[in-house]
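One protein chain omitted, others in place.
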Amino acid sequence: MNLRFLQRLASFFRRSQLDQDLEAEMSSHLELAIEDNLRNGMSPAEARRQALIQFGGAQQAKEQHRDSRGIPVLDVLHQDLRFALRMFRKSPGFTAIAILTLALGIGATTAIFSVVNSALLRPLAYRDPQRLYLVREIVPQLAKFYPTLSANLPDFHIWQKQVHAFADVAIAESTTADLTGHDEPEVLHGVRASANIFSVLGTHPALGRTFRPEEDDSGRGRVLILTDAFWRNRFQGDPSAIGKTITLDGVPHEIVGILPASFPFPQVLGGADSYSRLAFFKPLNGPESYEQSLIGEFDFAAVARLSPGVTQDQALAELNVVQSQIARRANEGVDLLGTLLPLETEVVGPARRGLLFLLAAVGAVLLIVCANLASLLLARVPGRMREAAIRASLGATQARIIRQLLTETFLLSFAGGALGIWIAGFAVKWLVRLAPPGIPRLDEVNMDARVLLFALAISIAAASFFGVFPAWRITRSQPVDALKSGVTATTESRRTRRLRESLVSFEVGLTTLLLILAGLLIASLGQLLRVHTGFTVENVLIAGVDLPPQNYSQPADRLHFYDRVLAGLQSLPGIQAAGWVSIPPLGGEGSVTGINIPGAPQTQAETPIANYRPVSPDYFSAMGIALLQGRIFGPADHDRKIVVVSQNVAERFWPGKNPIGQICITQWGPDVPAEVVGVVGDIRTVQLDMPPLMMVYVPTWFNTISVPTSASIVLRTVRGPAIYAGPVRDLIRNIDPDVPLTTLRPMSQIVSHSLDARRFPMFLAMLFALSSLLLAALGIFGVVGYSVEQRRQELGIRMALGANLQDLLRMVLRQGMAPVIVGLVAGVITAVFAGRLIGSLLFGVSANDLLTLATVAFVVVAVALVACYIPACRATRVDPMIVLRYE
Amino acid sequence: MSDSKLDLLQGTLDLMVLQTLAAMGSLHGYGIARRIEQVSGNEVLLNQGTIYASLVRLQQRGWISAEWGTSDNNRKAKFYSITKAGRKQLSEDAAYWQRLSLVMNRVLAMPEEEGGKS
Partner (left out) sequence: MASPNGMLIKMQGVSKIFFTDELETHALSAIDLEIKKGEYLAIAGPSGCGKSTLLAILGLLDSPTEGNYFLNGKPVSSLKLSDRSRIRNREIGFIFQAFNLIGDLTVYENVELPLTYRGMASAERKEKVQAALQRVEMAHRSKHYPAQLSGGQQQRVAVARALVGDPLILLADEPTGNLDSKNGDAVMDLLKELHANGATICMVTHDPRYAHHAERTLHLFDGRIVEQTLAPV
């Protein structure tokens, strides 16, 4: 059966040769027959005549021969393709627009799909990733503030021994280290992980070896495995890097392995916010002094591989048994539970919704492209009907005519698809380069077979969508009608017009929806930019420093360094204030622990949590954080246990009372009662879209940890802060060339950067929405323009009957705008519902924000009016004399 | 009956061609057509040209093979002969036709019911 098909396929391509063969055979047949007839005594003429009669129709025989040997469908397809190409040559403008808009639509959709594919659909590049789970701990008493916690180091060791449902479990935490010994000191991002991290994930270094179990022990873990990117960058990909030594934080480390290039290490596992920034992995090298207790210091991402045949529930049950034993042993009056989260889901995290939203948005653009093409093709239907009628009168079936039409649409779509894939290739590169770190697994994005299949599928879907309308239109008409002229033809085109108007409504509806959603994202960003930060954004420079532990183990040394920096800055011209803080605003949480007031009824677990920040006294004026009550501590307060708190702390503990002079119990380090001397304004601590956290600012003399090993120098300048970057760098290098700068950026840039994760989807959504608007405008323009062209006679009649130009203009506008208004209303209604789906992407605006809805409605109506107005003007230029002319 | 020729049932021409080739050995298209006409006593209505559609069909199924050669009177012609697979097919089809014709004979021999209920 298959073989026969192949033969037939082969004969399709050898047609001409086979035809010649048959020709020869037929002529020999006739000669043989003529000879026979001559032998039977016929005259030569009669012999020939009889032979031909006996043979029957030669042409018919050939047709039959072809039908039985070849694939008629292929022959027809071949014809259809040739005809389609001729049609394209006849209207190159239409063809170019069709292919180009399709290519852009399919390209953009494919590009976004590539991102979705790698982020949501493709399994993580680990062995059996579906068996990998993040392990997080739960302290029920803290659940109010921290529903789940990262893992604690000693707990991890217990799990390794006691939770048998885990084939193995590994932990990792993000870390940084100062690389010295080369030219400029540099801060490297790395991961401190248990030695088994690679075996748990199921990977192995591409060069060298993995960590050994004993390297988790104190003092034995001075080894590194480098990422491929760092190795290529620093060692130019030289394999002899294995065995070499580099100095991290003043300690020599031996390089023992290089990771494969394709090894992903997402942020939820303790990776850097962008994988390309990750430089090294190092083993635990024993617990630090503060990592001894069973409760607290929940710092590590823990990832477990479940044993074969064990379900998530079974593993969790066993984990919780072990957790409760740990809690009993710790005996700190708190309970301990655990939870298991599928790694693949966690990696994607909250980005899922945004990505799906973008995919839907770009899909909508493609739909609009298709609707436009359907509309353009429909416009050609009346012309096609005449052609179809002629074909029908020559015996073509309706199915044959529709097949011809579909051949054209599919040809267009595949051409658009092919070009689209090419465009998508660029778009993907562009997306990867511009996208903020928030999009998971961006480094893994590429166009694999699934992406190509997707592009093919949407090309087919697109062709089916925009081809089905004209095809359907043709089936709904009697071909004979097309040959008639006069009134019938008008109603014929009226039906087509209705269909095209519904397509306009559809386009406008989708465009409105996209514009509203994009508008809501823009409004959200606007709200965020207007949000009361609590600190000054302009004219502030942040310089992060990380003091190498080997030279700055003593607080006095660190303080001395900071003092020298501040003193040096005072001598620079144009600096209004300079201070330092352990972690600046938007720098994340840190030093988070309890705060209370004496005699508070709360148990330990219910104690409120605050962020503690050691600061220099001038920090507040440098950062522009307002002093609301009392004063800032100064040198005269030396050794006094005093603090400055944020306003929300004061309101939490002393509502309606004067907070100055009140005592609070700080639980940063040992519990210490401290006197509040000042209250400053609240600030956005972590993200602009997160409400301010409670802040406690402490002076450097507060306790042994109140002089941080890393800090941010904050400069308030008179003019653009960027020009101070050079002098600040020089100053710090002069004071200690071994101190690396972790950041050196204006605060405005940090604020702006913190919004990248929002700005990017907003930008794409806006891009898609505006493309839709443009496409819809073109669609409206086309429909109205075509309708004016079709109705010249009618417009002439109306003029002859006394309609003036305004009447005609109004009429065309009214008829052109009717489907627009229908689409607009439908779009707004849909948006009100759809807005709820993207609620999590919004900030400070509701899904049915009136201002956004009104603005979008206004824009859509204005653009549609312009798109109607241009062709409507043509209506007024119709010469009424047309009514006296007849063809 | 005898004054109108028989229209060929679908598929019967292929069977006739196979049988002719099995009986006569290698033959060209004209020869096959003439032979069928003769054997049928000129009862079969055959446009000789239709034989070629049947020949190419049989060829593609691998039941016959073809080769250009020269006829008795020195004319170039394409000669067809039956293959092994063709003989197998022929015996199957022939058995089928014999069974069918027996059944048809029996069915048609059924006497018409008296005073038929229409």
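Going by the order they are written in, the chains are A and B; count residues from 1 in each one.
As a convention for this text, a contact is a pair of C-beta atoms (placed from the backbone, for glycine too) under 8 Å apart; a residue touches a chain by one contact, two chains touch by 3 or more.
None of these values were measured; they are calculated from a predicted model.
Although it is not drawn, the missing chain touches A when the whole complex is taken into account.
Looking at A:Leu801, A:Ile829 or A:Ala854, the residue that reaches the missing chain in the full complex is A:Leu801.
Along chain A, the points of touch with the absent chain fall at residues 486-488, 490-491, 494, 793-794, 797-807, 880-881, 883-886.
By definition in this document, only the chains that are shown with their structure count from here on.
Between the CA-based centres of chain A and chain B the separation comes to 69 Å, rounded to the whole angstrom.
On the chain B side of its complex with chain A, the touching residues are 28-31, 33-34, 47-50, 52-54, 56-57, 60-61, 71, 73, 75-78. Those residues of chain A that touch chain B in the shared complex are 4, 7-8, 21-22, 24-26, 28-29, 31-33, 35-36, 54-58, 60-61, 64-65, 67-69.
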